[in-house]
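Only one protein chain is missing; all other protein chains are in place.
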Amino acid sequence: MKNFTCLDDVPDPASLVKQALALKKQPLQYDTIGKGKRLVLLFFNPSLRTRLSTQAAAQNLGMHVICMNTNSGWSLEFEDQVVMNGQSAEHIREAAAVVSQYADIIGIRTFPSLNDREKDYSDFILQQFTRFAQVPVVSLESAIRHPLQSLADLMTIQELQTKSKPKVVVSWAPHPKALPQAVTNSFLEWISTSDAEVVLTHPKGYELSPMFSQKLQPVYNQNEALEGADFVYVKNWSAFHEYGKVLQQDLQWTITLDKLKHTQQAKVLHCLPVRRNVVIEEKVLDSPHSAVIQQADNRTYAAQAVLKNILE
Amino acid sequence: MKNFTCLDDVPDPASLVKQALALKKQPLQYDTIGKGKRLVLLFFNPSLRTRLSTQAAAQNLGMHVICMNTNSGWSLEFEDQVVMNGQSAEHIREAAAVVSQYADIIGIRTFPSLNDREKDYSDFILQQFTRFAQVPVVSLESAIRHPLQSLADLMTIQELQTKSKPKVVVSWAPHPKALPQAVTNSFLEWISTSDAEVVLTHPKGYELSPMFSQKLQPVYNQNEALEGADFVYVKNWSAFHEYGKVLQQDLQWTITLDKLKHTQQAKVLHCLPVRRNVVIEEKVLDSPHSAVIQQADNRTYAAQAVLKNILE
Partner (left out) sequence: MKNFTCLDDVPDPASLVKQALALKKQPLQYDTIGKGKRLVLLFFNPSLRTRLSTQAAAQNLGMHVICMNTNSGWSLEFEDQVVMNGQSAEHIREAAAVVSQYADIIGIRTFPSLNDREKDYSDFILQQFTRFAQVPVVSLESAIRHPLQSLADLMTIQELQTKSKPKVVVSWAPHPKALPQAVTNSFLEWISTSDAEVVLTHPKGYELSPMFSQKLQPVYNQNEALEGADFVYVKNWSAFHEYGKVLQQDLQWTITLDKLKHTQQAKVLHCLPVRRNVVIEEKVLDSPHSAVIQQADNRTYAAQAVLKNILE
């Protein structure tokens, strides 16, 4: 595995899930594999879980880690043939090449603009960075994908599933702010490699990019979608068609204990952070339905499996 | 020792001081005890000494350390049954549980509001964090206590005392800003476990919480209090009764070389940072009276003793 930016970078996703679950059992089994190697994490946008879990993963492999919060004060130019007499002090060509001198692997987080759909969906910043980097690049969430999260999600489903073909419902939920589509996009990409039956439910207007929703027909009635679910992946996203817009914040879509009654005692997944009583009712989060902390735990071993594969 | 948030968490304070002093002599004696373990430090408020000394302590024990400055951009909700459609993006229940997945020990710094006395004195944030954390929690200074500082203070007194029952004067001093009562509260809590004679002096109106000043009757005449002192612990704090107020900044209370004449060549303690010529005269800080750098040095071994005890 050279880079880890999307599913296509992974030769065998099922095997990667398996390796991650094995690392969870013995996290320090390969604690010298990264000796003398360095992971540099560049955060163009804030991060808590990803920052902690990816550092933990690298440390478990014996790697050095350096974190840079570049969200203040490192303004990059991504376009060529620009006379750089404005705000940007450095070009991505130099930036990516320079960081590559100090890193064996680079992790990079970058959020979408939610303004310029075409640019966001070309995954412009991550692609430019990967293009000019001289070492492997790991996405710590990009404009349109969050593959480390998706890998942890698949681990969690595999740990908790009680049947070989579980019903996994991906449900939109309300949120006061405009959020990226990245987590959902990426989950749909990864879950498609499993045997799960996937159902997508959201209000009209929240249709995802065909690039990710593919042949999935959304169910606009949430209760109907939830019927018999084994897993409910809850997530807010802003509109793709009316790009970046919050069309409504209908609390009827909040996942409640009541709504879970017609599921198969479904496990509820969410990438966190989660706004209680807006996205998911607190009674759900504090009940055995919730698998969100287990998901967060799995982030470490997902990152560790990815780093280990790149190091090898 | 499970947590380290206040004196009550420590089964034998005298033994902890002794262990810390022993670690100071051989800092790297237990440099593999923390191998493969991780300390996550969460700073809800800025820190210099605590951040450096606690990292140094953990590194001396072979632990990995991850620092998070959460003072910008990680807005937590601490109350239950709240519809989280405002500023806070994450609830303490998830936050504490999630960080616990990546840490073997969590350190947390949080300052008081200085507005809401009842909430501050319930040590709300630290208590909520400790309640929902799944691993041991170390206070890096909370709304009302700074136990790592107090442990270093006791080490310093023990190193410098020339009699078994020294006179320790805790003196208020002026400062332009409203500061917490945490350092003084905590020092009074810890020094009460020693054989020292403790005298508290401050202007009227600066009486501390009875929870910490206990049976100590303040002496309102600073010169009288200083008479024959072996140690002077200098510290500003804002008012407890007129909560969080700066009642005066009387430079008559500044600790000067002149005022120390009637002491037993007292050693002067302060947790730092110290405003020269406001809190303490520079002539004092640059004289053999000053023990403030030694105190700062002891912070490392105080933290190291605490971490070692928790790891064991």
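We call the chains A and B, going by the order they appear; numbering starts again at 1 in every chain.
In this text, contacts are C-beta pairs under 8 Å (C-beta built on N, C-alpha and C of every residue); 3 or more make two chains touch, one makes a residue touch a chain.
Computed from a predicted model, the values in this text were never measured in an experiment.
Q: Out of A:Pro11, A:Gly36 or A:Pro288, which touches the unshown chain?
A: A:Gly36
Q: Which of these, A:Ala14, A:Leu28, A:Met68 or A:Met211, touches the one chain of the complex that we don't see?
A: With A:Ala14, A:Leu28, A:Met68 or A:Met211 as choices, the missing chain is touched by A:Met68.
Q: Among A:Lys18, A:Arg93 or A:Lys283, which residue is in touch with the absent chain?
A: Residue touching the chain left out of view: A:Arg93.
Q: Can you name the residues of chain B that touch the chain not displayed here?
A: Its contact residues with the unshown chain are 27-28, 31, 46, 48-49, 51-53, 55-56, 59-60, 176, 249, 272-278, 282, 285-286, 292-293, 296-297, 299-300.
Q: Kindly note down the residues of chain A that lie in touch with the hidden chain.
A: Here the touching residues of chain A are 36, 38, 40, 64, 66, 68, 70, 73-74, 77, 80-86, 88-91, 93-95, 97-99, 101-103.
The rule is short, and it goes like this: only the chains that are shown with their structure count from here on.
Q: Would you mind reporting the rotation angle for the C-alpha fit of chain A onto chain B, rounded to the nearest 5 degrees?
A: Answer in degrees: 120, to the nearest 5.
Q: Using mean CA coordinates as chain centres, what's the gap between chain A and chain B in Å?
A: 39
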